[in-house]
Every structure is written in C-alpha cells, then in structure tokens.
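Here the complex is missing a single protein chain, while all its other protein chains stay put.
Then we have chain A:
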Amino acid sequence: MTSKTRIPIQLQINGRQHELEVEPRVTLLDALRDHLGLTGTKKGCDHGQCGACTVHVDGERVLACLTLAVQAEGRAVTSIEGLAQEDGTLHAVQAAFLEQDAFQCGYCTPGQIMSAVACIREGHAGSDDEIREYMAGNLCRCGAYPHIVAAVRQAAAEVAS
C-alpha cells in the first residue's frame, strides 16, 4: 500500500468501526477531533511533551499527537468518550477526579484520566511517589497535581477493592 493522496482507513474507536479518508500525515489526534468529531481528546503541545492527547491503543496509553492515524488501523482505540458505561455511569477514575476536584481549567483532564486508568492497570499506582513518576508525562498548567495524585490514589484503591 502506497499513497500520497488521501487513503481510506478503518479505525476502531471506542468499540465502533469508522471508515474515513485521510492524508498519511494526519495524526490520530486530528483524525479523532477533526474527522470524527471526538473532541474530548485535547491538543496541547502537539509535540509529545504534555500528554493532553493521551488515548489507549490496544489497551496501552499512547500519545495521539505522535501516532499517525494510518498506524492505528487494525488496533482498538479508546478515547475519553469511551470510558464511561453506556448508561452514563462514570469510570472510577472519572468519579475520583470529580470527588477530589483534580482539575482547575480542565484542559489536561481527559489526558490525565486516560493516563491514570492505564497507570492503575499497569500496577504503577502503589504509592504517591510512584503515581507522580508514572503520571509525569501529563502536565497540568494549573498545578492541580496534589489533587490529581489524590484522585489516582483513591481510584487505585477502589479498583483494587
């Protein structure tokens, strides 16, 4: 397969198949936001430095801004929109972020939450120090870090129980 013009790709986002045509240079982030209208995933730095665009690909947290959409073909993508249950019940991490007031402006929050879900699943939320280390790829300009750590700690405990 080789192409410089738009190429047809199939993406599996939050359990649903989507067909779209994109230039090879289109990132997964731009595909989600501009082609599929899923604007929950945020564009912060667009250079892999801030973590605002964190999504899961095949269950692992990655940066959508440095992933080409065409590279996500055949993989299961989960964005923040796919985290809550169908009936609207929030994921434990989402609920913990609300309860702990783990944000101010909220722009980094979808990325923080997607990262936190993976951080807990990886087993990297065993202590506050470990949470800080393994959440380091998600920057928060409002400086809500203490509440973010509290939310991850709370959600990790709830997931474990």
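Brief remarks on what is shown
Here, a residue touches a chain if its C-beta (ideal position, glycine included) is under 8 Å from a C-beta of that chain, and two chains touch if they have at least 3 such contacts; residues count from 1.
Definition applied: contacts and distances are computed from a predicted model.
For the omitted chain of this complex, the UniProt record lists the protein as "Putative oxidoreductase with FAD-binding domain", which is one of "Peptide/nickel transport system permease protein", "Ubiquinone biosynthesis protein UbiU", "Cytochrome C oxidase subunit IV family protein" or "Putative oxidoreductase with FAD-binding domain". Within the whole complex, the absent chain has one touching residue among A:L20, A:L68 or A:V159, and that is A:L68. Residues 1-4, 7, 23-25, 27, 46-48, 51, 54, 60-63, 65-68, 70-71, 115, 118-119, 122, 124, 132-138 are the ones on chain A that touch the missing chain.
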